[in-house]
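Of the protein chains in this complex, one is absent; all others appear in place.
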Amino acid sequence: MPDAVPAPDAAVQLLDPSGTRREDARWGALVSGVGAEQLRERYRDMALVRRFDAEATALQRQGELALWASGTGQEAAQVGAARALAPQDHVFPTYREHGIAWVRGVDPLQVLSLYRGASHGGWDPRASGFHPYTLVIGAQLPHATGYAMGVQRDGDVATGDPARDTAVLACFGDGASSQGEVSEALNWAAVFRAPVVFFCQNNGWAISSPTSRQFAAPLARRAEGFGVPGVQVDGNDVLAVEAVVREAADRARSGGGPTLVEALTFRVAAHTTSDDSSRYRPREEDELWATRDPLTRVEAHLRATGGADDAFFDAVRAEGDELGARVRRGVREMADPEPLSMFDHAYAGDHPLVAQERAWLEGWIATEPEEAR
Amino acid sequence: MPDAVPAPDAAVQLLDPSGTRREDARWGALVSGVGAEQLRERYRDMALVRRFDAEATALQRQGELALWASGTGQEAAQVGAARALAPQDHVFPTYREHGIAWVRGVDPLQVLSLYRGASHGGWDPRASGFHPYTLVIGAQLPHATGYAMGVQRDGDVATGDPARDTAVLACFGDGASSQGEVSEALNWAAVFRAPVVFFCQNNGWAISSPTSRQFAAPLARRAEGFGVPGVQVDGNDVLAVEAVVREAADRARSGGGPTLVEALTFRVAAHTTSDDSSRYRPREEDELWATRDPLTRVEAHLRATGGADDAFFDAVRAEGDELGARVRRGVREMADPEPLSMFDHAYAGDHPLVAQERAWLEGWIATEPEEAR
Amino acid sequence: MTTTATRPAPHAEATAPTTLTLAKAITAALHDAMAADEKVLLMGEDIGRLGGVFRVTDGLQAAFGEDRVVDTPLAEASILGTAVGLALRGYRPVCEIQFDGFVYPAFSQIVSQLAKMPARLAGAGTVPVVVRIPYGGGIGAVEHHSESPEAYFAHTAGLRVIAPATPQDAYWMLRQALTQPDPVVVMEPKRRYWDKGAVTAGAASLAEAPALHSARVARPVSAERAAAGGAVTVVAYGPTVRVALDAAQAAAEEGVELEVVDLRSLSPLDTGTVVESAQRTGRVVVVHEAPVFLGMGAEVAARVTEAAFHSLEAPVLRVGGFAVPYPAARVEEHYLPDAERLLDAVDRVLAR
Partner (left out) sequence: MTTTATRPAPHAEATAPTTLTLAKAITAALHDAMAADEKVLLMGEDIGRLGGVFRVTDGLQAAFGEDRVVDTPLAEASILGTAVGLALRGYRPVCEIQFDGFVYPAFSQIVSQLAKMPARLAGAGTVPVVVRIPYGGGIGAVEHHSESPEAYFAHTAGLRVIAPATPQDAYWMLRQALTQPDPVVVMEPKRRYWDKGAVTAGAASLAEAPALHSARVARPVSAERAAAGGAVTVVAYGPTVRVALDAAQAAAEEGVELEVVDLRSLSPLDTGTVVESAQRTGRVVVVHEAPVFLGMGAEVAARVTEAAFHSLEAPVLRVGGFAVPYPAARVEEHYLPDAERLLDAVDRVLAR
C-alpha cells in the first residue's frame, strides 16, 4: 500500500520549516511577484486569522458561540490559496475556511454569527465570490463544478483577459474525499473540462479518523485516475501553496480544465470545540507538527532576509489585538435574529402556508406572557 | 485528454479476433488448464447464452416480456469472469449479467420472470452465490464490498484452502462508473483490503451516452488512483477475461485486496428493447465490433486447432434450440404471481398494517365482480 | 464549451390551441421557456441526442445546442449538485430524473442543498432549479420505474412541488415553474404522457393560466346537487385525476355526484379549494398511487378535517398504494387504486 500521508517536505515546498527559501525553477516562478512586501502581507493575513481563531475559541468557551471549528495550523494553506485567486474567481468552502473568508473580505463577524447560532451564514457571495460554508461533507463540490460550467457558458474562460477569465476553488478535507459526491464532482469537471481547482486541505484527520481510514493512495494520484492533474504541496508553506494554486487556477482560466491540489497540513486544535482530540491523537503528532508551523517559517524568513523587523511584528500583534477586541465586542453585542426572520428566506416567492405560520407565530409572540419570551 | 476507449487489442488479449492464440507468459499461465475440452465448454456457454438472449428478445417482441436488456456481444466477458470463480465466490450483478447467471446455475426462467414483470428476481443467492439483479445503477457495489467485509470477518480469506477462501465479484458498467457509490465502494475495499474483484464491462455506451461522457481517463487508471490495481482486458476474449479475473480473484482470496478489471466489450443490441440505438450510435461502430465477435474467434480457434468439428457446433446449436424452446414454453406458461404475494416478503416479521391491507385486498378480490379481476 | 449553440430564430410563441400529448406539452413548455430565457438549460441522462427515454426533450438539443441541453454523466447527485452551482451563477437549470426510483442518489442535494440554500443565503441569492420526475406506475415496468415519491418532497420545507394532470396544465405549470425564484419539483404522471388534450401555448396564454399553486375543480357539482346530499368530493392529482373522472362518470350513472378536485400543486397545497368543496359535499375521498401511510392523503385529510370538521358527515377516506414496495408489474393493477376502489371508498363515505 502506498504511503497515503507523506511528509510535506516530499511535496512542493518553497519555504522550508526553518524559513529557508528553496530554489525551484518551476514553482518559484509562479510566485516571483511575492517579494518582502507581499510576504509581509501574507504573514499579516495568517497572523490575524490565527488571532481571530483564538478569539473565536475563547468566545466559544465563554458561551458566546455555540461551536467553533478552529483553522489554526491551516493558515498557510488558506491564505496561500486565496492569494492565488483573482477577484472574479469563486470559492466554495467547507466550514473551516476562515482564512480564505478573511482574504476574500468576508466580515469575520458574519462567520461568527453562524457559529453563534445566529445565522446559517448570510454573507453575500456575489460581493466576495465566497459562497456559504457547507456543513454537509462534500456537498459543495458539485456546486463548484456546476458554477464552473456556468462560467464556461458565460464565455469567461480562455478569453485571455485576466480580469475576465474565471476559476472556481472547490475546498474539501481529507475525510470528504471519501464521499461519492467528491469523486463525482472531480469526474464531471474532468469530462467537461470545467475551470475548477479542487483544493484539499489534508489536515491528517476527519474528526477522530486518520487519513489511513479514508484512502489507500495519495489524493494526487486519485486525481490522475480521473484524468485530472494532481499536485501535493506543503500546506504549511504559504508560498508553495500560492504557487501551486496559481498554476492550477491559471490552467482553469485558460481552458485547461481542472486540477487537484492536495495541501498537506495539520489541524492543530481538536475537530471543533465539542471535540477532544486527546482521545484519539497521539501527542507526538502534535509535537511534530509544531515544528512545521506555517507562521514561524515566514517570520524566520522575513527576519533572516531583513524583510521585516520587530516593529513589523509588533504592529501585526497590535492589529491582531485590535481585531480580537473588535470581534469580541461584535459577538457580545450581536443581536439575536428576530424569531420571525426564520420565515423570511425559506422561499423567495409567496407561500401561503409559510405566510400563515408566520402570522400565527407573530400573534403568538405578541400575546405570550412576557416571561415566556 | 487520454484516450478513454482504447481498442481492445491494446488490452490483455490471449485469443485475437481471428482466433489465433497469442503467447503471453504472465496471463497465459493463468488459463493453462483451459484446453480444448474447456474451451468447448466456454463456447457452449456463450452460444447457449446468446441463444437464450435471442429468445428473450423475441419473447419481448411478442409481448411475453415487459422488457429485455440484451447481453449479446458481452458473452465472453461474462462467461470468462464466471469461469474464473470458485463455487464459494459471490457475484453482485447488474441487470445484464445473464451469462454469469447461466454459469452460476440460476434458472433462466427466473431471470425472465423479472423481465416479464412477474417478480423482482427471486432466485436464491445462497444457492448460487449470485445475488439479485440491481437496477439502481451502482447500488450493488457497496453491497459487494460489505459482503466481502463479512467474508473477512468469517475468516474466509488467506487460509490457503481453495475450497474456503472467497472472492466477491462486483459487476458494473461504464456508465455506472460515474456514480459516487461506485467510487466509494472501490475506496472502501482499498482501505479495508476487502476481497472484491470490481468487474466493469465497458460496452461503450450507457443508453445513449458514449464513454467519453462518463470518464476522461481509463478506468484502470482510476483504480490505481484509489490504490487498487487496474487491468484492461479484451472483453470479447473469453480466455483473457478468465485469466485476468482469475488473477484478481486469487489476489482477493489470498488477502491481497481488491482489483479492478475493465473488460472492453460492446453492447451489440440497443440498451433494452425499449431503446433505439440508431438514434445515437453510428452504424460503423456496430460494423467494427461485428469483426470482434466473442464467439467467432473461439469457433475459429477450435476449428483451426482441431479442438472441435461440425458435429460439436451442430450439437451446440441443437442444444440452443432446445433451450430456446424450453424458455419459450416456460415463459408462455409462467403463471402470474398471486396478487396477495405482494404482501408476503415486504417484511419478514409481523406487520399489522400490512396484514390489514392484505386482508382488505383479499376481501376485495373475493367480492369483486368476476370481470373486474 | 467552445461550440456556440445554434440560437433559434426569435421565437414567436404559438397561441392557437393545438392538440398535444402531455409529454409533448412539456416539450413545448421547455422549448418556449428556453426561447424566452437564455438562462434556461436542461440537464439529464440521455436527454440530448436521444431526446430522453420518454422523448420529452426530443429536438431540443438540435434547437438549442449541447450547452443548453446537456447529456450528463450517469450521476443524479451531481445533476442536482451542479444545477445548484449553475443556479448560483444565474442559470435556470431544469434537471430531468430518468425515473422516479432514481431520484434518491440526489436526495441529499435536493433536501440539504437545493431546499435550504435560500435560507442559508438569507436573501443573497436564489437557486431556481426545476426538477422533473416522471413518476407513478401502471406502465408495466420493472422495479424502481413506477414509484410515487412525492410525499418526500412535499414534506421538505424549501421546495415547491407540483403535479400536472393534463397537457394544458403541464404546459402552463412548467412555464410558471420556470419563472419561480424557488426550486420546484415537477411530478410528471408518466402513464399519462400519451394522453392528449388541447393546449394553448405561448406567452399570451400564460395570462389565462390559473395560479401555479391553485387547485382546480376538474368536475364540479352544482350547489343544488351538493345541497341535496349524496355528493362526494374526490381529491386527486397527477395520474389519479383520470381515475377520479372515470369514477365520477360511473358514479353519476348510479346517481352519485363526485366533485373532482385536481390538486395540481402538492406544496404549497391549495387547502381553500378542497375545504370549500368539502363544506358543500360533507364527504371527501383522497386518491393517490403512493402508499397511503403518510402519503399526501394524510395531509389533505388532516388539513381538511381541521378546517371543515363541522361540515363533514364522515371521516375523510384515503385510497392509495399499500405499505409494501411497489410490486411486480404483473400484479400492479391490484396495487394501484382504480375507479372501482375509489368508488368503494365513495360508498363507504356515503355509508352505503
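Every chain is named by a letter (A, B and C) in the order it is written, and numbering of its residues begins at 1.
The definition used in the following text is that contacts are C-beta pairs under 8 Å (C-beta built on N, C-alpha and C of every residue); 3 or more make two chains touch, one makes a residue touch a chain.
Nothing here was measured: the structure is a model prediction, and the numbers come from that model.
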Completion exercise
Neighbours of the unshown chain, displayed set only, are A, B, C
Problem - From A:213, A:303 or A:326, residue that would touch the chain that is not displayed - result: A:213
Handout entry: Omitted-chain contact residue, chosen from B:14, B:46, B:136 or B:223
Key = B:136
Exercise for the section: Write down which of B:40, B:104, B:120 or B:213 is the residue touching the left-out chain. Expected result: B:120
Exercise for the section: Return the single residue from B:28, B:150, B:229 or B:330 that touches the missing chain. Expected result: B:150
Completion exercise
From B:191, B:308 or B:327, the answer for touching the chain not displayed is B:191
Handout entry: Contact partner of the left-out chain, one of C:40, C:234 or C:324
Key = C:324
Practice task
Could you list which residues of subunit B touch the chain missing from the display?
Solution key: 92, 119-126, 131-132, 134, 136, 139, 141-154, 157, 180-181, 184-185, 187-188, 191-192, 344-349, 351-354
Exercise for the section: Against the chain that's been left off, what residues of subunit C make contact? List them. Expected result: 77, 101, 104-105, 107-108, 111-112, 115-116, 119-120, 143-144, 151-152, 154-155, 157-158, 267-269, 290-291, 293-299, 301-303, 305-306, 309, 312, 314-318, 322-325, 327
Exercise for the section: Identify the residues of subunit A touching the omitted chain, counting contacts across the whole complex. Expected result: 66-67, 95, 114-120, 135-137, 175-176, 178-181, 206-209, 213-214, 274-275, 279-280, 336-339, 341-343, 346, 351, 353-354, 357-358, 361, 364-365, 368, 372
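The criterion applied here is as follows: only the chains that are shown with their structure count from here on.
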Fill in the blank from the handout: Chain centres from averaged Cα atoms put subunit A and subunit C apart, in whole Å, by 41
Handout entry: Where subunit B and subunit C are represented by their mean Cα positions, the distance between them in whole Å
Key = 37
Problem - Multi-partner residues of subunit A (each touching 2 or more other chains) - result: 180-181, 184, 187, 191
Practice task
Hunt down the residues of subunit C that sit against at least two other chains at once, touch-wise.
Solution key: 72-73, 75, 77-78
